[in-house]
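Only a single protein chain was left out; the remaining protein chains are all shown in position.
Right after this comes subunit A.
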């Protein structure tokens, strides 16, 4: 039983220069606090790949302990208070996200790669989002539209038209040479 529902690196990313040159682990956590807050607020995030994937772990863990322990647990409340810089999000966590993810057996978040800009800095960017968010999907859902009623009608109409064309051209011109030849033989 792996307790992580998403791929996790064994060592954390250092996120150098998260607050300019000279920032260390304290600044890393500070940055992650901001990112987690933004993710819970907006339900979608666009950032560097490393930032997205680091944020993912913390956001997932926060939701998981909220689901397990509920809002009557002192330690969980402390963690929620620490990681969510805007305090109205604590209510959102327990009242909106916990019921939403209660019966999930998979991860609560999704990560999508963004294309690299060429020419550009070459940094891999990505999108991190909470599942079940109200935004339109990042990857458009490809539906098979062949059997929609309008498409079926159009396709049959096209076919009929084609069949007509196949038979009609000789009739329209009034030249029955080929047919006559066949009859004579």
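Following the convention adopted for this analysis, contacts are C-beta pairs under 8 Å (C-beta built on N, C-alpha and C of every residue); 3 or more make two chains touch, one makes a residue touch a chain; residues count from 1.
Operating definition for what follows: contacts and distances are computed from a predicted model.
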{"item": "Protein name, per the UniProt record, of whichever chain is missing from view (\"Proteasome subunit beta\", \"Large ribosomal subunit protein bL19m\", \"NADH-ubiquinone oxidoreductase chain 6\" or \"SRP54-type proteins GTP-binding domain-containing protein\")", "value": "\"Large ribosomal subunit protein bL19m\""}
{"item": "Hidden-chain contact residue, picked from the options A:10, A:102, A:121 or A:144", "value": "A:10"}
{"item": "Hidden partner chain, touching residue among A:37, A:61 or A:133", "value": "A:61"}
{"item": "Residue among A:41, A:79 or A:112 touching the omitted chain", "value": "A:79"}
{"item": "Positions on subunit A where the hidden chain makes contact", "value": "1-4, 8, 10, 12, 24-26, 28-29, 57-58, 61-62, 65, 68, 78-79, 82-83, 105"}
